[in-house]
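All protein chains but one are shown at their positions in the complex.
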Amino acid sequence: MVEAPVEDKRITLKEAAKLIPDGAHLFWGGFGFQRPPMAFAHELVRQKKRNLTIYTCGSEMDIDILAGAYVVSHFELAFFAIEGIGLAPNIQRRIREGAVQIEDYTNLAMALRFLGGALGVPFMPLKSMLGTDLLAKSRFRAKKAEVITCPFTGEKVVLVPSVRPDFSIVHVSRVDREGNAQIDGIKGEDVEGARAGKKVIVLAEEIVDTEFIRSQPDQTVIPNIYVNYVVECPWGAYPMMVYNYYDYDMEHVRMYYQQCKTEEGWQKYCEEYITGVEDHVEFLTKIGMERLLKLRAKKPFPY
Amino acid sequence: MVEAPVEDKRITLKEAAKLIPDGAHLFWGGFGFQRPPMAFAHELVRQKKRNLTIYTCGSEMDIDILAGAYVVSHFELAFFAIEGIGLAPNIQRRIREGAVQIEDYTNLAMALRFLGGALGVPFMPLKSMLGTDLLAKSRFRAKKAEVITCPFTGEKVVLVPSVRPDFSIVHVSRVDREGNAQIDGIKGEDVEGARAGKKVIVLAEEIVDTEFIRSQPDQTVIPNIYVNYVVECPWGAYPMMVYNYYDYDMEHVRMYYQQCKTEEGWQKYCEEYITGVEDHVEFLTKIGMERLLKLRAKKPFPY
Amino acid sequence: MGKKDYAKPGEFTTLELMAVCGARAIKNGEVVFVGTGLPMIAAMLAKRTHAPKAKIVYEAGFIDSNAIDIALSIADSRLGYRASAAIGLIETLGLLLQGGHVDVGFVGAAQIDEYGNINTTYIGDFEHPTVRLPGSGGGNDIVSSAKRVVIIMTHEKRKMVKKLDYLTSPGHLDGPGARERVGLLGSGPSLVVTNFCQMDFDPETKRIRLASVHPGVTLQEIMENTGFDLLIPENVPTTEPPTYEELAILRAIDPHGIYIPRPEQSK
Partner (left out) sequence: MGKKDYAKPGEFTTLELMAVCGARAIKNGEVVFVGTGLPMIAAMLAKRTHAPKAKIVYEAGFIDSNAIDIALSIADSRLGYRASAAIGLIETLGLLLQGGHVDVGFVGAAQIDEYGNINTTYIGDFEHPTVRLPGSGGGNDIVSSAKRVVIIMTHEKRKMVKKLDYLTSPGHLDGPGARERVGLLGSGPSLVVTNFCQMDFDPETKRIRLASVHPGVTLQEIMENTGFDLLIPENVPTTEPPTYEELAILRAIDPHGIYIPRPEQSK
């Protein structure tokens, strides 16, 4: 009798970013300040990726960095800003330059587009967007949405096109090396988004033994069948937050926002914290142990 | 400053069944042998409910009892049997008599119909049923499904009508008195079904303190906002199973199956175990402590 | 001090009054859909005063939140503390909101028109916008499907406009029956709270109507800062000021003045 071997899907952050070709379409995980794949964004910048399209609901500093470094040319999303502070400075500038284009949906529309892609159907029904410019105006999609009359009730329903990006990038709490992932706290749109991608890269705060996962299968949020690659990436969302792991570093975020108001400031930030460091560990080293240790979540609080 | 009071939604099993008027439409929870609302079925029989319509994916002895006692006249479902043993004996007989009618869908179609109802949209898209009699033939629904051409891809997609039953009946692992419910193991179609009902009755193996629920909010499968009534109902799925709580009693199930092959046998079973006992506790007493204690799940196994 | 002891002019700030107005729009037991900022403070205030059974939902997935610390992001872990559930966007925006369970949703606006239609996407022309705003987020979803909608915003002529630069979230569109015609589920905006006044909607025309004027504000001021024709009824009451109790709780909710600077800070 053959004992089932544990498939090892682990690769490094550098290797993971190398998988993404220029021009690829990505689902981008995390929501607001929660679990953005920040370290992955940094590595895409370091590797000088170009012309990516990103699908997400609402993202912040992570996608502002990707726009600033000319990594992303197209977004389909519902929201971007540096919440609680102001507008996303780099995206603003890149839009003015014509380097970035945005196709606007609502958060629910985007989440359903991921669910539709994950379910293998070409659209999902929705009761938002009706009567607005979100329905009337499109930026680069040939057909952004379609209103139909329900064959059962006669009511108007919006159909939004499903998304199956080339890659889904999600940052989770923990994962085993086979790719079974757990997410503490809110899931945002990551459950659907992780299932929508043709290939899936899971980054995690920690890698746990597969026996730990299998002792509580109802805690698995993304099962291994969907996952192609696993990357251990502690503090991978810094300076944003990971539920039960660490809080955001608002001092750093405010510094970023202030500095990125000018192109020169952004270039300086990028050089200092992203392109000027070798890798994620060197970035964390630059931030400093004292700062990171202070941010750790304090039980029973998840922050 | 006012401390938020904990709303108490607890009622008894008898009170819960009394809420269901004759002719009501119910989502019926549980899947296969897992967590069927068996005790609730018994109480509906005791209270002589009539002409109910039940929506479910696949159910077993629980709905066979409801059909046997003439409680249910219409089913919309995908599957019924006494799994591993044979066809559901009472439903067979009631169909032949013309007392029960069934509208057939697939398991995925039914689960999506609940999701559609829960999402507030009148239909959901599906890639099953195409090319078959499930699409071509209907029993009592004016419009059972509709095939449309996708406006984005041109492919054929089936639309199935959403369901919003009068009540959703689900049996869960544990719940607090406000109605925040946790389900161990598989959820079947209960997550969607519980959200589809206009009113929701949650039966649970045990009632836990709301502080326990609130210490781990990511474990809540059905939040209180959806729930109208809570019923503490230990061993409520017996002789079927509840993950992490107890195993099925196949001896009892086989006895049921053998006995119900004849109408007389069913009447005898019904009298002995359902109408002839005062309530759920008397039913359990009749089954006997020794038998129940043996069925308890043995860690690390969930059965 | 009693429950109905009202604070006097000078004892509260305009933002404090706005938060109190927001809180009072929430009834006990209601399901409230809010974002961060003033709406979050308003909902927390309501829950600690007249509406302890209100359930606060945040779109990231936090349901029936009982946060004790102020959150900076809609997905902030702070909102998970003693919540009933922490799930995701399809749960909150789809199953709860579009599913018909949300009584009142709070949104902000960069521009509104006289029917309560909202712009949070572009300032300027769509092809060559002056400013690209954050976009809909869940705003369009909330305004589409919540049973009632409260808009909280600052009162400026360039924000209260005759014609929006971009219609992000549907108010009453072009008037009575329009929402039903296009197929929307919720009944749209019911209240607008600004730094000058509260406004509701005329049931017949669905146009914005002055409902109460904040203490110390003149009609003149309101009209000068409104870019569309505001319906003004004959008798417009003064907005009920905060009570001392409300103020005390409000200041305890946001002790560091993150969203509502303390009177001494705002000087």
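Labels for the chains are A, B and C, by order of writing; each one numbers its residues from 1.
The rule we apply is simple: a contact is a pair of C-beta atoms (placed from the backbone, for glycine too) under 8 Å apart; a residue touches a chain by one contact, two chains touch by 3 or more.
All values reported here derive from a predicted model rather than from experimental measurement.
> Write out, one label after another, the shown chains that touch the chain missing from the document.
A, B
> Can you tell me which of B:47, B:92 or B:259 touches the chain that was removed from the display?
B:92
> Going by the contact rule already stated, which one of B:27, B:70, B:105 or B:229 would touch the omitted chain in the full complex?
B:105
> Sort through B:26, B:39, B:66 or B:134 and give me the one touching the missing partner chain.
In the full complex, the listed residue that touches the missing chain is B:134.
> Write down which of B:23, B:84 or B:288 is the residue touching the left-out chain.
From the options B:23, B:84 or B:288, the contact with the absent chain belongs to B:84.
> Which candidate, B:40, B:167 or B:248, sits in contact with the chain we can't see?
Only one listed residue reaches the unshown chain, and that is B:248.
> In the whole complex, what residues of chain A lie against the chain that is missing from view?
The missing chain touches chain A at positions 1-5, 7, 118-121, 178, 180, 195, 213-215, 217-218, 220, 223-226.
> For chain B, which residues lie in contact with the unshown chain of the complex?
On the chain B side, contact with the omitted chain comes from 30-34, 57-58, 60, 77-81, 83-84, 87-88, 91-92, 95, 102, 104-109, 111-112, 115, 126-134, 136-137, 147, 155-157, 185-192, 241, 243-244, 247-248, 250, 297, 300-303.
Here, only the chains that are shown with their structure count from here on.
> Under the document's definition of touching, what chains do chain B and chain C have as common neighbours?
Intersection of chain B and chain C contact lists gives A.
> Chain A to chain C: how many Å between their CA centres?
The computed centroid separation for chain A versus chain C comes out at 29 Å.
> How many angstrom lie between the centres of chain A and chain B, each centre taken as the mean Cα position?
Each chain reduced to its C-alpha mean, chain A and chain B end up 37 Å apart.
> I need the residues of chain B touching at least two other chains; which ones are they?
119-121, 215, 217-218
> Could you say which residues in chain C touch two or more other chains, in rising order?
62, 80, 86-87, 90, 94, 98, 145, 185
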